[in-house]
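Each chain you see keeps its place in the complex, though not every chain is here.
To keep things simple, chains are lettered A, B and C as they appear, and every chain counts its residues starting from 1.
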Amino acid sequence: MQIGILKEPSDRRVALVPDIVKQLQDWNVKVMVEHDAGAASAISDSDFKDSGAEIAERSVVLQNADMLITITPPSQEVYDLLKPQAVVISSFEPFNRPEVVQELAQRQVTALSLDMIPRITLAQSMDVLSSMASIAGYKAVLLAADYLPRYFPMLTTAAGTIPPAKVLVLGAGVAGLQAIATAKRIGGVVEAFDTRLAAKEEVESLGAKFVMVEGAQDDKEAGGYAVEQTEEYKQKQQQLIREKAEKADVIVTTAQLRGKPAPILVTAETVQKMKPGAVIVDLASSTGGNCELSEDQQVVEAHGVTIIGNSNLAQGVPMHASQLFAKNIMNYLKVFVSEEGELNLDLENEILKSSCIAHDGHAQYAQ
Amino acid sequence: MEGTTTNLIYLICISLFIIGLKKLSHPDSARTGNLLAAAGMIGAIIVTLLTPLESGANNYGWIAGGMVVGTAIGLTVARKIKMTAMPEMVSLFNGLGGACAMLISIVEFYNHPAGEPLLSGQMITTFFALFVGSISFTGSLVAYGKLDGFLRDSLVLPAPKLINMVLLLVIIALSAYTLMQPQLNFTYVIVILGLSLIYGITFVTPIGGGDMPVVISLLNSFTGIGAALAGLIYGNQVMLVGGILVGASGTILTILMCQAMNRSLINVIIGGFSASGGGTAQSGDEVVKEATYADTAIMLKYAQKVIVVPGYGMAVAQAQHTVHDLEKTLEEEGVGFKYAIHPVAGRMPGHMNVLLAEADVPYPKLLDLDDANKEFASTDVVLVIGANDVVNPAAKTDTASPIYGMPILDVEQAKNVIVLKRSMNPGYAGIQNQLFFGERTRMLFGDAKSSLSKLVEEVNNA
Amino acid sequence: MELLLNFISENLTMLYILVFIIFLGTEVISNVPTVLHTPLMSGANAISGVVIIGAIILIRQASADDYPILILGFFGILLAMINVAGGFAVTNRMLEMFKKKKK
């Protein structure tokens, strides 16, 4: 089997790394990589070559690939060049863009959507969302520290004492927890908030303080994802977050609701009350943002507050993000590629059933 | 003059007992202590054999016979039994000592010259010795049976307190009555003997299997008192003093053992309600074994290699600094100490990394899954600290399990596994963990941080 | 009362010894770490086998044909000796785990 890897047009990561390419070869899987695909991740063409991959032009890669793996969903013209019935692996986000499923089905490709891999224990090692979120949470704090006109840790000097930065993390999922850990490391005083009941213990397990709002809805059946909350709860939450935000130097928001726009946690009014120079990093910006004023992929300033809207921060650590991504892919491939390198799509398999969103012209994704 | 020499040597023997006991209470010198005490005993026996008598036929043959056979049996049994069976063996031995005291007092009654007055210190003492020796005898046998498992805890007496009280009163009354008589009635003695033997049984039977060590210690101090009483009968210093010594230290030891279990002695004896409080926690049909802090500490201290498997529970307990303390303490003892970090331990990627770095654990001490799995087989003790799913063998064996297929840390390969958690509650995946019921696994229930502090303390004491 | 005081006055130094030995027995083991509870108990148990001395004296004092006493005494010695020999040996085995490892 031949896997094709492209240079991502708008992302610094690359879908496979030399280490994994090497392992795939033991499996009789060949890899063809577009020229310069790893450059932004500090992986040169020769690194790829050394690992056994073939380096080629984009069109050649596409024409030869039985399976195409990309990080961001490929553009339309890619499909034109692909073999018919090729397998395409990417994060298609069908719950945000349901139309994509039909398009893929029409193209006759087999589309496997990484973000649809179920969050079961067995699939943890394939969970791209987790590994990328974890890097994003780290990067979010670094970014905030970088934009912050303040010093992060406490500092007692001959020229006076600087108090430690106050950090508020909203949404304590994978990204949020990593943000908490990183902010604590750099020396911040961290508080966090989440609607999931389990989050309190998790936040405290990192030595941070949990901001408690009474009366959250929780759903154990939601597979680890949060559910929407009642109006009354939202009000209380709004109120508490405003109080905390006014004192915060940095806010990192990560609250997402799968298939729904992200909840607004930091309103425009709240931003107005915040300290000048404060920084908000909104990791939920791609689904509308947790901050009313954030704009996806942009850094805006409002009322003296810097608001960074970016749901794709993992690419800020491209090398290790690529590495984790590639390892996830590798573990995923093990589900449906035999030891001889043959494709073996068993759609009854729990993982494939969820993540295969188009096959043989059929759209598989039902919302 | 020979009496003086004998008594001087006895004094030396007693001193050896004292020093022996003293040394027995420190790990480093305990072996020496045992040997010293044994030397004291041998010395006392030899001197007793050699001291000239005013009357009597010596009968060295009988003595030699008893000693040779006794020694042979004692040593063989001691050599053969399994490590795990030692407590019941101690109980059995103790019962035999009690039986000896009992036999001596029977003989004393038997020897009692017909004309002599009965109501004397001597006779009272003999009755005491009979009583104490008998209880020690049958009580120890019951304790042995309970520990060995052929007597069930479920064997419950109706109203045990009442029975015991009545028995005790009857024995005292009958003894007093016997002493009041002008002439010794040996039948009464036999009846008292029988009642005392029964009392030993009814005394121990209601007490739960988990409390047996305490009971054995108590019965041991009874045997000591029995020996002392025998010493009083014969005016023999070494028996008297040695017996009292054991009686006193045995009593203290009993109290200390109760304290270590957070119980009072009264509670153990009178209570008798703790039939289930014994070192085991049920879950369905299976039973887990509980570890004690002390045993775990000694296990850790004398291990060559220890691996910690931290999990979400360590994070919840914020026990990372305490783990690091344990690491430092054990490393000073020359123990190799590593951490096995499972990729999904905790609730976020790198959860354990963050915490251990905070506690200043050096990076090279962290093993990842593959390296750790290579090392477990050669590991003496694995400490599982608030981890659960990541060490659940169901992931390998149970295809129906939600975690089936997840790579896990194969801690069962290690010689001993100690699991620190608060309860039998499951972890994130919500499933039971077969590891906890494993042959080599012991549970240490409680908040991980406080358990660890106690372990550090015990390691420092041990 | 008279009897008691008499008894005491006869055994006064005995009483002193008794009291001191009780203090000593208490003192000597009061700092034992929990790990040594069982071995210590076992060692103390072996020492309590000192009752064998009584059995020895008893047999030695008996005449050579007083079989009831000889037999009872024989069993006394036998049992106590098992206690002594077995007790010290078991203790020793228990304590083997405390052997210092070579560092």
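Definition applied: a contact is a pair of C-beta atoms (placed from the backbone, for glycine too) under 8 Å apart; a residue touches a chain by one contact, two chains touch by 3 or more.
Bear in mind that the values here come from a model prediction, so they are computed numbers and not experimental data.
Q: Only one copy of each distinct protein chain appears here; what is the full stoichiometry of the complex in this structure file, written with the labels shown?
A: The complete assembly in this structure file has composition A x2, B x2, C x2.
Here is the rule we go by: only the chains that are shown with their structure count from here on.
Q: Just how far, in Å, is the C-alpha centre of chain C from the one of chain B?
A: 18
Q: Between chain A and chain C, what distance separates the C-alpha centroids? Give it in angstrom.
A: For chain A versus chain C, the centre distance works out to 74 Å.
Q: Can you work out the whole-Å distance between the CA centroids of chain A and chain B?
A: Computed value for the inter-centroid distance: 57 Å.
Q: Indicate the residues of chain C shared as contacts by at least two other chains.
A: none
Q: What positions in chain A touch 2 or more of the other chains?
A: None at all.
Q: Would you mind writing out the residues of chain B in touch with chain A in their complex?
A: 312, 315-316, 318, 343-344, 346-351, 354-355, 357-358, 389, 395, 402-407, 429
Q: Please output the residues of chain B touching chain C within their complex, sorted ascending.
A: Where chain B meets chain C, its residues are 17-18, 20-22, 24-28, 30-31, 33-35, 37-38, 40-41, 44-45, 48-49, 53, 55-60, 62-63, 65-67, 69-71, 73-75, 77-79, 81, 83, 86-87, 89-90, 93-94, 96-97, 99-101, 103-104, 106-107, 110-111, 121, 213, 216-217, 220-221, 223-224, 226-227, 230-231, 233-234, 236, 238-253, 256-257, 260, 292-295, 297-298, 302, 304, 334, 458, 461-462.
Q: Help me check something: in the complex, which residues belonging to chain A touch chain B?
A: Touching chain B: residues 120-122, 124-125, 130-131, 134, 174, 177-178, 181, 184-185, 201-202, 204-207 of chain A.
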